[in-house]
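All protein chains but one are shown at their positions in the complex.
By letter and in written order, the chains are A and B; residue numbering begins at 1 in each of them.
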Amino acid sequence: MGNTAPELKQPPAKAPASHPSGDKRFKILEVHMKKLQFKQDALIEVLHKAQELFGYLEDDVLLFVAHHLKLPPSRVYGVATFYHFFMLKPQGQHTCVVCMGTACYVKGADKVVEAVQNELKIKAGETTADNKVSLLTARCIGACGIAPAVVYDGTVTPRQTPESTMEQINKWVKS
Amino acid sequence: MAAKTLTIDGKQITAEEGETILQAATEAGIKIPTLCHLEGVYDIGACRLCLVEVTGTPKLLPACTLKVAEGMEVSTDTERLRKYRRMTLELLFAERNHVCAVCVANGHCELQTLAYSQGMEHVRYEYTFPKWNVDNTHRLFGMDHNRCILCTRCVRVCWHIEGAGTKNVSGRGGKSKIITDLNQEWGDSESCTECGKCVMSCPTGALFQKGSTVGESERDRNKLEFIVNAREKKQWNA
Partner (left out) sequence: MILNDLIAVKEKELASQKKIVLRCCMAAGCISSDSKGVKEQLEIAVTEAGMQDEVEVRGVGCMKLCCEGPLVAVDPKNELYVKVTAENAPSIIASLKGGKANVEQTDPDAAFFKKQLSIVLANSGIVNPERIESYIAADGYLALHEVLNEMSPKEVVEAMTKSGLRGRGGAGFPTGLKWGTVAKSPGAKKYVICNADEGDPGAFMDRSVLESDPHSVLEGMAIAAYAVGADQGYLYVRAEYPLAIARLHLAIKQAKSLGLLGAGIFDSPFNFNVEIRIGAGAFVCGEETALMMSVEGKRGTPRPRPPFPAESGLFGCPTLLNNVETFANVPAIYRNGAEWFAGIGTEKSKGTKVFALAGKIKNTGLIEVPMGTPLRTIVEEMGGGAPDGGKIKAVQTGGPSGGCIPSQHLDTPVDYESLGKLGSIMGSGGMIVMDEGTRMVDVARFFMEFCMDESCGKCIPCRAGTVQMHNILDKILKRKATGRDLAKLEELCDMVRNTSLCGLGQTAPNPTMSTLRFFRNEYEELLQPDTFGAGATHSQPVTK
């Protein structure tokens, strides 16, 4: 197609054995990929590990994974953005995940989210300007028997109210 | 290959085993509307325009992936199917910004043609007017996400025929977007071979060759001044 011949481009650089930044986490990630025999179908497992190591998946990390699994970068990016568990932006120091499953919703989880949004002046999925608190919502964490549930920095806490949630968040804000 | 006999829209036809209903119908001169289907690449059954009714099956099935079977009775043009096709097209028109009058594909757009042929006279759903950008960074091609219907033909030709894997889909649901490499500007793509197959495969004006957009039509305002001066002041100092 087209009359102009495409310009010759340099082939993509060969995957470096480790990362030029010298960051040890890349080495750990590479060992993990090796354990999975660099299998392309292990992409999601590798991304889980990468997020565990780096906290979120920045372009550099995604490219590193793509090179080592020999996958097109577009495929890696497509997978990383399909699944809500993967974060492409850094999170705040603390995370507050409000479960918005049906049981939590009918028991007032929406009021909890509203309270936090109003107090911190951020929307769900955002982080405060001082980078202290990220507010997230979950589809259902399967803790319906103790609804409404909120996860503070990985700890599931039962029967939360707007007041109890703000109490916890204020502790973080003041710290 | 064994031959299968079946009925499509009351017409008795024979087809080879392994053929799809779409192939069998096309050979028999029966036209089934399609949008995500593209001859030469694998089918995904996503656009739902080629859905057909099969006697004995409660569910509607896509003709592009459904294989022929002995004694099958298929209807491709019932009132119900026509209604659903019109609604599907309406949903597409309301989803992004499809403004035919200023579109590069006006007059040779598959979406537009289908809307005419299926009798979609207007859109009854509320337009969502999303804000999508236009990637004009590539030296030869451009991508206007406002016109994209996410049929993924470009993704499939890039993967299946060219083998480059430059294009893919990011996000999901209504936020899905066709991306280049790591969601970077097309002009910065390392993997793009500039083969242009994606542009050729696009059914709408989402992917286009540069120079073909309405906005790029050149207008030399100086000429206007020259003519005005010539006609009114009788001065030909171009």
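The rule is simple: a residue touches a chain if its C-beta (ideal position, glycine included) is under 8 Å from a C-beta of that chain, and two chains touch if they have at least 3 such contacts.
Since we're looking at a predicted model, the values are computed, not measured.
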Per the touch definition above, residue among B:T7, B:Q23, B:T65 or B:T193 touching the missing chain: B:T65
Among B:D9, B:E95 or B:E162, residue touching the chain not depicted: B:E95
Residue of B:L6, B:C47, B:C154 or B:C202 touching the missing chain in the full complex: B:C47
Candidates A:S21, A:Q37 or A:T155 - the one touching the absent chain: A:T155
Where the unshown chain meets chain B, residue by residue: 44-48, 51, 59-62, 65-67, 83-84, 87-88, 91-95, 99-101, 106, 112, 115-116, 120-128, 149-150, 169, 171-176
Interface with the undisplayed chain - residues on chain A: 39-45, 47-48, 75, 78-79, 82-86, 100-103, 105-107, 138-147, 149, 155-158
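In the analysis below, only the chains that are shown with their structure count from here on.
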Complex interface listing, chain A residues touching chain B: 1-2, 4, 6-7, 9, 12, 59, 62-63, 66, 71-78, 81-82
Chain A partner contacts - residues on chain B that touch it in the complex: 140, 164-172, 179-183, 190-191, 193-197, 199-200, 209
